[in-house]
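What follows is one structure encoded as structure tokens, with my remarks underneath.
A single protein chain has been omitted; all remaining protein chains appear in their positions.
The letters A and B name the chains in turn, as written, and every chain counts its residues from 1.
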Amino acid sequence: MRFLFKTHYDQDVRLFRHGGQVFWYGLLLAALFVAPWLLPDYYVSQLVFIWIYAIAAIGLMILVGFTGQVSLGHAAFLAMGAYTEAYLHQHGWPFALSLTFSALVAGITGIIVGLPALRVKGMYLAIATLAFGFIVEEGVARAESITGGNAGKAIGSLEVFGLPIDSEQRFYYLSLFVLVLVVIGVMNLLRSPTGRAFVAIRDSEISAQSMGINLARYKTIAFALSAAVAGIAGALYAHKLRYLSPDQFTFLQSIELLIILVIGGVGSIYGAIFGAAFWIAVQQFIVLAKDWLPPAIAQQTGLQPTVFGLILVAFVLFEPMGLYGRWLKIRTFFQLFPFYRKGLFRRQKSYMKSERLK
Amino acid sequence: MLQFLQLIASGIAQGCIYGLIALGFVLIYKATETINFAQGDLMMLGGFLGLTGTLALGLPFWAAFAAALVAMLFFGMALERAVLRPLLGQPAFTVVMVTIGIGYLARGLVTMIPEWGTDTHVLPVPYKDDIVSIGGTDGLILSMEHIVIIAVTALLIVGLYLLFKHTKIGIAMQATSQNQLAAFYMGIPVRRINMLVWGLSAAISACAGLLLAPITFVHANMGFIGLKAFPAAVVGGFGSIPGALVGGLIIGVVETLAGFYLPEGFKDIAAYIVVLVMLAVKPNGLFGENLRKKV
Partner (left out) sequence: MTPLLTASHLSVQFGGLKAVNDVSFEVWPNEVFSLIGPNGAGKTTIFNLISGLYRPTAGLVTFEGEKISHLAPYEIARLGIARTFQNIELFEHATVMQNLLVGRHCHRHTNWFQDLLFTPKVRATELQFRRTVEEVIEFLELQHYRDSMVAGLPYGVRKVVEVGRALAMRPKLLLLDEPSSGLNVDETEDMGFWIEDIKHDLGITVIMVEHDMGLVSRVSDRVFALNQGEELALGTAAEVQSHPAVIEAYLGGADEDDVPAGAGAAA
């Protein structure tokens, strides 16, 4: 067990609570740094997908996990980021600039999509974002001069500050770097008034406003930031795939992002990253499993949705805190060993918070 | 003018389908304050059951229709018992995610069932291709499929009305949806009522699926049409049963008109534009009540 003696308020404010954390995160980063040299290209490429999905999931987490607003249309922000990047790249903008601009465009879209959130919540908001998602999807397919429409749009090779990103390894470092920046940014938010205002809105709008939090302002900020981060993921996605078409940004993609959050654990950055890793791994696993499953099942296109559905239902029913919750349990088990009690993490009996007037 | 009426008529028929699915949402929403994202997929299962009833078992169409409804009633109840009840009292988001999972499962598993699979099927109906013309040969022409949709929807509404107004179960359902806790204290078996609501909602969706089948065929992804029933429910005011139908009709008619008069592409998003306008103008929908949390 570790006891922390706090001698200065600064210890509460720091990114890392104690030396041990610095050590472990340092080790993790070092491992991630050497990984692309040790792994075959194919796996490096899958890791890149994990980083990109993790960025997108963190974006959604800002909204769903921290601010408590739902979005069923997050793929729209991915699309805005991806197509803006593709367009600007085509017109010769340097990557740093075009990436920033992609985030900005997605963020502005986020503000527009967030407008209904100022008036409605819960299911109504979910459906408003769903509606926006479909409208953007259709808009992307129709704006042929910019997006190439349903025929799709190819993206040329990438160069960052004069360095050509022409191998999986280089793109790996680029996306990992962006992910780390995003994680640090979001952690900064969470330890400062803005992030606390998000959490306050999530847990009780009524007392948030009575504490001086301008709900409209912070919901708008949450939507903008969430969309901007998703837009960054979209921009990277565009370069990763090198080919964009509207059917990559559908309603199902938005739902997938939500599933990633649930699997990883809603309400933490770790959750978003764990969820993304799991999600990519499962898809690889399904591909591998096809070889040894009976053909009647393996040949079906329905295999993937079946597995997704099973995983989602199983997580909600049996591990509602997601992978991150599982990790916390394991860690606590070792920290408290041999004093771990089974009921320590029992699901709190939470009665449905009704929005209705009783 | 005639053409316009023609469009309205087919819009209404399409709207009935949306209305029925929206009705399924609303029943569950009223009872449990959550949305069932698998509603469209329940509709799809209904379609497939009808297919099996007529083709594999050789039942006459209307018998297969009734059998599919009953089967889905029990399926909905079983679903509630097995998956939803353990989540009673959890936040709405959790329940929504589980219904999304059920939707994935339904779409996936259906493709693995022999005879169902990934193919597109035609549900043979006795009234296929029949038409009725009103006002002579160059008058309004209605296809029998549309008439059946409208008629069955009307019958169903009357049935539901009688159920809610005049039967003990219906009244208990109403009481539960207004105040679950009070209903519980009054000795209403709230859990069993919830189970029935799920069953009823599944059966209504199945009905929508069977009515839609002659027009769009039966296939694993036909449930995605359910996504357009969300706007219908919101336009009507989530939580209002007549609202769901009226919302459905509005969406159906607007969509059909948009498909005809507006450039390509608008048909698919008309429903979503309508719902956004509605949320901006009147967030509680046409028939919704203004509910606020009290502190």
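Basically, a contact is a pair of C-beta atoms (placed from the backbone, for glycine too) under 8 Å apart; a residue touches a chain by one contact, two chains touch by 3 or more.
What you are looking at is a predicted structure, and each value in this text was computed from that prediction instead of being measured.
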item	value
Selected residue (touches chain absent from view) among A:Gly26, A:Pro164 or A:Pro193	A:Pro193
Contacting the left-out chain in the complete assembly, out of A:Ser207, A:Gln284 or A:Gln335	A:Ser207
From A:Leu39, A:Ile108, A:Val160 or A:Leu215, residue that would touch the chain that is not displayed	A:Leu215
Where the unshown chain meets chain A, residue by residue	9-10, 12-13, 185, 188-189, 191-197, 199-200, 202-204, 206-215, 221, 225, 267, 348
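The rule is short, and it goes like this: only the chains that are shown with their structure count from here on.
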item	value
Mean-CA-position distance for chain B and chain A (Å)	32
Residue numbers on chain B that touch chain A, as the complex places them	29, 33, 35, 83, 86-87, 89-94, 96-98, 100-112, 117-118, 179, 181, 220, 227, 230-231, 234, 238, 265, 268-269, 271-273, 275-276, 279-280, 283, 291-295
Chain A residues within the chain B interface of the complex	64, 70, 116, 119-120, 122-124, 126-128, 130-132, 134-135, 138, 141-142, 206, 251, 255, 258-259, 262, 266, 296-297, 300-313, 316-317, 320, 349-358
